[in-house]
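What you see is the complex with one protein chain gone and the rest in place.
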Amino acid sequence: ESVLTVGMAAADIGQLDPHRATTTQDKPVVSWMFNGLVRFKPGSSSLEELEPDLAESWDKSADGLTWTFKLRKGVKFHGDWGEMTADDVVYSLKRAADSKTSSFASDYAAVAAIEAVDPSTVKIVLKQPIPALLGIVANYHGGNIVSKKAAEAIGPDFKTKPVGTGPFALVEYKSNESLTFVANKAYFRGAPKIDKIVYRFIPADASRDLAFTSGELDVVYGRQDQRWVERFKKEPNVVVEVVQPSELSLFHLNRAMKPLDDLRVRQAIAYAVDSKQMVAFKGAATALPPVSVIPTGYLGTDEKAKLYPFDPAKAKALLAEAGYPNGVAIKVLQTSLPTMLNSMQILQAQLKTVGIDLQMEVVDHQSWHAQIRKDLSGANYYSAARFPVADVYLKQFFHSSATVLKPTAVTNFSHCDVADKEIDEASVAVDPVKQKELWYIAQKKIIEDVCAVPLFEQLQVWARHTNVDYGYQFKGAIHLGPVITEATTKK
Amino acid sequence: MTAALRDDFIPDAEPPALVVDELTTQIRVGRTWYDAVRGISFAVRPRETLALVGESGCGKSLTALSVMGLLPAGVGRVSGGRIVVDGVDMTAADEPTRESMRGDRIGMIFQEPMTSLNPVLPIGFQVAESLIQHRGLSKKAALNRARELLELVRVPAAASRLDAYPHQFSGGMRQRVMIALALACDPKVLIADEPTTALDVTIQAQVLALMADVQKREGLALLLITHNLGVVASVADRVMVMYGGDVVESGPVRAFFARPSHPYSEALLAAMPRIDGDTPLQPIAGQVPTLTQMPTGCRFATRCALRHDRCAELPPLTPVGDDPNHLVRCWARMSP
Amino acid sequence: MSAPAPTAAAPRSSAFGRATRSGGLALGVLIVVASIAAAVAAPWIAPFDPNAQDVLLVLSPPDTVHPLGTDAFGRDVLSRILWGARISLYVGFVATLAGVVIGTVIGVVSGYYGGLVDRLVVAATDVLLSFPQLIMGLLLVAVLGASLTNLIIAIAVTAVPAFIRMARGSTMAMRERDFVDACRALGYSDMRIMFLHVLPNILDELVVMASLWLATAIRTESTLAFIGLSVPPPTSTWGGIVREGFDNLLDAPWMSIFPSLAILAVMIGLNLIGDGLRDATDPRSPQ
Amino acid sequence: MTATPLLDIRDLRKIYKTRRGWPIPKTALVRALDGVSFTVGRGEALGVVGESGCGKSTVARVALRLQEADGGAVQFDGTDVLAAGKTDLRTLRRRMQMVFQDPASSLDGRQRIIDALGEPLRVHGIASGAAVKPAVVRLLDEVGLPPSAVDRYPHEFSGGQRQRIGIARALALGPDLIFADEPVSALDVSVQAQILKLLETLRRERNLAFVFISHDLGVVRYFCQRVVVMYLGRVVETGPVPEIFVDPLHPYTRLLKLSSPEPDPARAVAMAFQEGEPPSPVDPPSGCHFHPRCPIAVDRCRTEAPALRELRTGRHAACHLAT
């Protein structure tokens, strides 16, 4: 029996329901259990490299509003939940578009209708053409196809008893401890070579590292840290893989609160931040300088956006101009999560040199999440990866509808509204070139208004023992972790 | 030989079971050692009761502990003299030998009946323990013997009380258990350090009667430490008065009470209120000097009405009148 | 009537004598005083600014310049430990003091009066003690937020029931003593008896326990720091340093080990004081 | 005995509840005082004798309101002590004081003598400020301690000296009556004599009345004019000294006398072994409490508790058989 043991840096799973799963620890396992109509090529995080998954082929109408997917036949759900049909696909996508059952409903705002044409054909009608429709039916977030029968029968428990079509099926969930998956022998791409996966939650970094070193783990989530990478690169029989996508760390400045309501103060901060030094602290192996206010590599990211250069003198001058020649204090709420707290400490030291005193109030992670959404923080460090289209990032972080305290609020902590027009127009733009242009303008405006200061980007780090072969080149991980497929082997 | 054997008065020459000869015991205060017991000598024969009396702190308990070899380590030490128990020289013996003597040939009863028994062990076992230790008896046999001993000291329903714990016994009963415990291995010498001071008079009478009874029956040599002259008068054969670590007077009970010769002995008797007789009380002025401030000569001199220059020198023990058994240590009371 | 002079006091202040003779108390006091002195003098004796980051020095092992190495931000660990002592000792002292004062007052009153008051107090301490201590601290810091004051409150709250119990027990034992009855017979008010007579007599025991609690409090800070709830950065505390060290334990063990040793030293110091005081207040102790 | 006694205790009852047992504690009732009555006149020393645990201390504690009574009455100079309110009690306490058995534990070890003796003066407004020290020195002088004692702590004194301090403290408020709870039993014979003489002087000079608790008949005989003999929470005999000891009426008094050794080998008490244990107050014997140890007990003693009867003038005993 070949058992693959994966160590994850978390205390417990977040959500196993694919339409709810958003945390780093949830996403990889969802990818092992579910399929979409199309899929990201294993080992890739690029929207350009989507390939057929449950759908064998697809067409789109000339106006780009109607898409028809031809489904693969004979695909079985895990257990006794029968064959996957168009009904399941329709059910799943509708479920993903409904905010009561899904966290990704907004991704489907442009979808007008989803219908089963026949048991193996699904039609999606759009209100307006969207650039990345394939993206939202891919094996990611809302695109994951669940069993209608199972979801309806299991009800609220579905989040601990998910049923999909993927190469592995969940058999056991021990809270705070592990998830166990067994191979789905009837997987449509063929029976997996790995018999079982044990996904262990080991929140303490050192323990996880030791378990990996001692051979109790085959694959381990790595720390996004230079020293970690170097240490394990030195070990024999270990392969360290640093992969896309990156998470962008942004310092959102609350434009509704003093003193950051003053553009000059915001600009001073932008000038005071030394991204290069940040990257140096984090280590070149895992960190990159930011390119824009959205992560690099997304569809629509302006890779050459004009960011403020590091210029402490200018920062000081601006502060003085704004009426703070002796410096200024900003009260911020900060989560106690060590990695985020650490980055914040570097930022704190950098700002200190120009006389900006970042006064942190450290609270536990949930309190922080709650309080920053109540607009209680003067500025806000937030690090995130999103679906790799500029639209999502821009809408969630910089569109006024996402501003905190509004019912439609998501994560716009800065009360940014300078690029609403461009963002809205871009999302309905039919012409990809025009669309890209709008996105670039949006980024420019946001940067200029300093809604947020980009700090650095951080790549995902995973390590495996050499006897594990994923079956593909692990270069990108849209699921934030390796996809274990039917081809993965352990010798 | 020594002073110890000179005060011999019992005609039949049974050898003494306990001989203490020129015992000096020191106590450490700070870094200095002080003589707390200063060259005292006595002997106790089988069936005989020697009472050691004196005010609190005069060295009675230290004498007893020296004999037992139980002086607190690092604080007390025997610095001179000889202690012979049943023919064994305790001062010369090593610790294992002393261990084997204790509880076997010499037993001791302590003052506090409430705290001298181990609260968490059954009475029967505590009595039996030394039998197991010294006689190698099995636990069962030892307990059997313990029952007999408890019967001997008249613990009612002894058999059913072997499993009882000390807290279930009254003070008087506990003291009787202590007696049984000390008698377990038929010792030759029994030291009782204020065995009844903590008890009520009626219970005191009970315990003393019992001790006397057992002593005569088993032929024990009894060293009874007390400061109650009434008790002495009632149970002792001979009496020895200590003051500040010195023996100041010793003699047969009748002779002593008839003619207390040391000023301290006199004062002691005069300070004791009596049930009958209306002699006025005569308190002794002043206090026992502390160990660190002992006068070099006669230690009672500071409080003595008969004090004169010679008292700066320690007087020897000399017979009172023509009684060779009644000795006193006082320049003023020496026979001319 | 004889009027004997009081005996010139024999070995004076014997409790002090007993305490100093063992040497432990002296050593303990030395260690603790040295720690406090180091904390107070941190601004002058710390070789570096505790918050000065240096990207070139990240996690460099101990050497002559940084005798205890540097941390993940290239900050000097020795300087951070020295500065951290200020917060850690302060938190420990203040939290313990608060716990002792509150717990003692409640405990003395409860033990002195007995009855219904007492039963309510006992019930309340039972409730407090039914919360696992760490969890209690966690909840409290979560409720109040992480700050120096709240940290102190969280630690003090866990100390209160312990001191209530102990003060209550000692007070009840004191009540058995004749001098309390003597005070009552003299018509003193209850307040006077509780706080001018009972309290001074149980103080030594409380001090012993407080010295031990102080050690626990310093350690609790490190535990709360592990869960991320301590004084906000960049302020350094021993617990905070250990915690940051923990993230790099396999790369830079010195970061965790040195502050742990500092905690150990203070613990030893305080325990020696505790034992010394215990020995000193036990009149039966030999020597 | 005077016509209006200073202290009049009538049918005093006190029941202690003790909870013991494991795992479920049971409540046991200890009848510490089971209807105790006696009177004390002005300037009179009344001895209270009896076995350990018979309730001697409890009488004092209840009469001083250190503990609340469960029944009966205590009149002090015409005032009902048991019903006294807070302010009345304060005045009463100035007039009734107590000297404790253990001089070491009855003094606050952390108070200098000046404070130990000065505090009651200050609390009761008898002296304040600079007047305190001379008052304390006077008190010390009265008990035979030098003025230099004021700055010392209790542990720097010997047992006898400490007891003098305890007495001085009791005297501080100028009482009319002192309960002395075994004030000399922790002391050596020679020191004991000093204290007894001191108390005797005070009694005469200040016309102080004493309730003098002791178990030493010799001491009681020396110090007291009348004696109350208690056994297990009840008074079994009362009478004047020395008659009560010369010719005890109750068998328990007789046993007490027999057991008290005299420092005279000629009159050595016959230390005959007395069977019987002092009975437990939790579960007292029926009838006359003394009957299990009584050599002359008859059937009636086992069932009927004898009342205290006046058998001679001024002499009472609670025994069916005494005449």
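The letters A, B, C and D name the chains in turn, as written, and every chain counts its residues from 1.
Throughout what follows, a contact is a pair of C-beta atoms (placed from the backbone, for glycine too) under 8 Å apart; a residue touches a chain by one contact, two chains touch by 3 or more.
In the analysis below, contacts and distances are computed from a predicted model.
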Inset, instruction - Leaving aside the chains on screen, match the unshown one to its UniProt name from "Simple sugar transport system ATP-binding protein", "Heme exporter protein B", "Multicomponent Na+:H+ antiporter subunit E" or "Glutathione ABC transporter permease". - result: "Glutathione ABC transporter permease"
Legend entry - For the chain not depicted, the shown chains it touches: A, B, C, D
Legend entry - Touch with the omitted chain, as defined above, among B:N118, B:S138, B:T279 or B:T292: B:N118
Inset, instruction - Using the definition of touch stated at the top, determine which of C:D76, C:D118 or C:D275 touches the missing chain. - result: C:D275
Legend entry - Residue touching the undisplayed chain, where the options are A:S46, A:T213, A:Q277 or A:S400: A:T213
Legend entry - Sole residue of A:H78, A:K159, A:R227 or A:K282 that reaches the chain not shown, by the stated touch rule: A:K159
Inset, instruction - Against the chain that's been left off, what residues of chain A make contact? List them. - result: 11-12, 14-15, 20-23, 99-100, 103-106, 156-157, 159-160, 174-178, 200-204, 206-207, 210-211, 213-214, 216-217, 363-371, 373-374, 384, 386, 396, 402, 404-411
Legend entry - Residues in chain C touching the chain absent from view: 22-24, 123-124, 126-127, 129-136, 138-140, 142-143, 212, 215-216, 219, 222-223, 226-227, 239, 242, 245-246, 249-250, 256-257, 260-261, 263-264, 267-268, 271-272, 274-275, 278-279, 282, 284-286
Legend entry - Interface with the undisplayed chain - residues on chain D: 20-24, 26, 28
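Heads up, the rule we're going with is that only the chains that are shown with their structure count from here on.
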Legend entry - Chain closest to the assembly centre - both centres taken as Cα means: C
Legend entry - Chain centre separation in whole Å, for chain D relative to chain A (CA means): 87
Inset, instruction - Go ahead and note the Å separation of the Cα centroids belonging to chain A and chain B. - result: 91
Inset, instruction - Could you put a whole-Å number on the gap between the CA centroids of chain A and chain C? - result: 46
Legend entry - Sequence positions of chain C contacting 2 or more other chains: 2, 4, 7
Legend entry - For chain D, residues contacting two or more additional chains: 158, 194, 197
Legend entry - Footprint of chain B on chain D - complex, ascending: 51-52, 158-160, 188-194, 196-197, 215-219, 221-223, 242, 245-246, 255-269, 271-275, 277-278
Legend entry - Touching residues (chain side chain A, partner chain C) in the complex: 204-206, 209-210, 227-228, 231, 277, 280-281, 334-338, 341-342, 344-346, 348-349, 352, 359-364, 367
Legend entry - Contact footprint of chain A on chain C as seen in their complex: 51-53, 55, 58-59, 72-73, 141-142, 145-147, 227-230, 232-234, 243-244, 246-251
